[in-house]
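Structure provided below as structure tokens; questions to follow.
A single protein chain has been omitted; all remaining protein chains appear in their positions.
Moving on to subunit A:
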Amino acid sequence: MKTLKWISVGACALAPAVAMGTTLETVQSRDSVRCGVNAAQPGFSSLDDNDTYRGLDTDVCRAIAAAALGDASKVDFVPLDSVERFTALQSGEVDVLSRTTTWTSSRDTTQGMHFTGVSYYDGQTFMVASDLGVQSAEELDGAAVCTQSGTTSELNLSDYFRIHDMSYDAVVFDSPEQSIAGFEAGRCDVLSSDASQLYAQRMQLADPNMAVVLPEIISKEPLGPAVRQGDDQWFNIVKWSLFAMLNAEELDVSSSNIDEHADSDNPDIARLLGQDGNFGEGMGLNADWAYQIIKQVGNYAEMFDRNVGADSNFKIARGLNALWRDGGIQYAPPIR
């Protein structure tokens, strides 16, 4: 997979300095959205029994395809590991990166990319073997910690242990599969990653009860989709695709009841569904862009529950990811 780096280096070297077509034009002429996702992170992006990618991150991709092309199935998923993901986006290998990627200032300002919003508010924590009897992360002095290369987890880990004046050995792997294998084999005492990922990885263990996830959350990990800089139209499309799903949840519009709102009296719903005004025009999209997202993919609550929430194996509570009116911090600007 390291070839990707070389491809991008080559692409940067050879691409002429003239502006290429907009991302939307490229996507429309190709008739698909290329979306960088995790290869195997259940709940966010993993293959189901029919070899189809399922998960919250992949549904974000589908929403973008529904808005841009009117068909949520027109997505080419490109599985990426944590080391190659930014290069893939920078080089144009993918149109959007939706791969449990934490929004940080340096990624936004020095890596040629823009995060468009937060699809999942996460935080880093630790998973330890149950038989160690560890109750708190502050008891982890001297532990060997498995983590993934090139992630914010790798950096937070070092900060946390330094602040608490503890030592640790970082055992760094390329992929989540390798790090869970290392944890299971006893190479490390602790597996550290975002909480959502740890819950999913715990389910992958031969015996999930052999490990516990510690209560401490040691970092802010706002995960969201990211696009290349320099194409504001595409930036807006990706940004508002997610906002449309949040607005739909707020207005109680879902994939099952959307057609009952065909002639809604509620002006917010009418604007969302393109019955009053055309709010897709400014992004080069049809008036029904948000309708297509909600009809084909659903609103944010449907997406969350189906993949990681109540209707999934993970049963993760909405927590921070609840709407602002329900005590969470998910909040979308209005469509008008």
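Note that in this section a residue touches a chain if its C-beta (ideal position, glycine included) is under 8 Å from a C-beta of that chain, and two chains touch if they have at least 3 such contacts; residues count from 1.
Just so it is clear, contacts and distances are computed from a predicted model.
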item	value
Listed names "CO or xanthine dehydrogenase, Mo-binding subunit", "Cation/acetate symporter ActP", "Amino acid ABC transporter permease" or "RNA polymerase sigma-70 factor (ECF subfamily)", with the criterion being the UniProt name of the chain not displayed	"Amino acid ABC transporter permease"
Selected from A:44, A:86, A:243 or A:304 as touching the chain missing from the view	A:86
Among A:79, A:123 or A:150, residue touching the chain not depicted	A:150
Option from A:95, A:189, A:221 or A:288 whose C-beta touches the chain left out	A:189
Chain not shown, touching residues in subunit A	5-6, 8-9, 12-17, 82-83, 86-87, 90, 106-107, 109-113, 132, 140-144, 149-151, 154-155, 157-159, 161-162, 168-174, 178, 181-182, 185-187, 189, 228-230
